[in-house]
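The complex appears here without one of its protein chains, the remainder shown in place.
== chain A ==
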Amino acid sequence: MAQAPEPAVIRADHLDLTFQTDDGPVHALRDVTLDIPNGAFVSFIGPSGCGKTTLLRCIAALETPTGGSLTVNGMTADEARRARAYGYVFQAAGLYPWRTIGGNIRLPLEIMGFSKAEQRERVARVLDLVELSQFEKKFPWQLSGGMQQRASIARALAFDADILLMDEPFGALDEIVRDRLNEELLRLWDKTNKTIAFVTHSIPEAVYLSTHIVVMSPRPGRITDVIESPLPKERPLDIRDTPQFIEIAHRVREGLRAGYEE
């Protein structure tokens, strides 16, 4: 892909996942083959039911595929989970109401056995990264939704996993906040050199953020197109008005439409 010599961090090969329900089997994923290279920012986009979240959950070993193979950092997904290879950001911030913002970010560090000094240092660093430094002692309810989501990203970054998995993290936020967070996320990605897998249902968001856009379609959940973005790494918000951007967005839309019409 983009950087040919880079080994794939996440490699899915003919991945299948079928849920058995009372109404018969549901093919959440069928024959998904995908390589995510190191340092890539990959967006999964598609209508609901296309399996984009399911695929992300498979990578996180929160779901178990029923067929095919999936490796993360060269290990099985579950081994990678045990090795704490990724940070996961959910659609809702899901901060613990009984912990302060600092306490919430410290949670994974406590569980993973970092020393007290290291915990302090890391919490300060990631809070600075998401620009919430002066909110360390505040409780979640004292913060707005966007700030809470930034705190949850800081929580996922705190233990320095190489992979960041994000499941529609900005889906519940308004457009203006979302734009700002998108910009911040790109800056973060640039600073930390992480591999990011990002689920969204917003075309502009996917095009703006990604190096690779994976277009998916439902019934059965599958990949219909993988678009490598020619956009430069430096992306001001107004890049969205350039013809290049609009052209990629158009291709994504076509891909989504094709998935529907089949």
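FYI, a residue touches a chain if its C-beta (ideal position, glycine included) is under 8 Å from a C-beta of that chain, and two chains touch if they have at least 3 such contacts; residues count from 1.
One rule holds in what follows: contacts and distances are computed from a predicted model.
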Practice prompt. Determine which name in "NitT/TauT family transport system permease protein", "Response regulator transcription factor", "AzlD domain-containing protein" or "Putative HAD superfamily hydrolase" the UniProt entry assigns to the undisplayed chain of the complex.
Written response: "NitT/TauT family transport system permease protein"
Practice prompt. For the chain that's not shown, point to the residue among A:143, A:181 or A:207 touching it.
Written response: A:143
Response to the item:
Among listed residues A:75, A:124 or A:173, the absent chain is touched only by A:173
Item to complete: Have a look at A:75, A:92 or A:226 and name the one touching the chain we're not showing.
Response: A:92
Fill in: Absent-chain interface as seen on chain A, which is shown
60-62, 81-82, 84, 86-88, 90, 92, 94, 96-100, 107-108, 110-112, 139-147, 173-174, 177
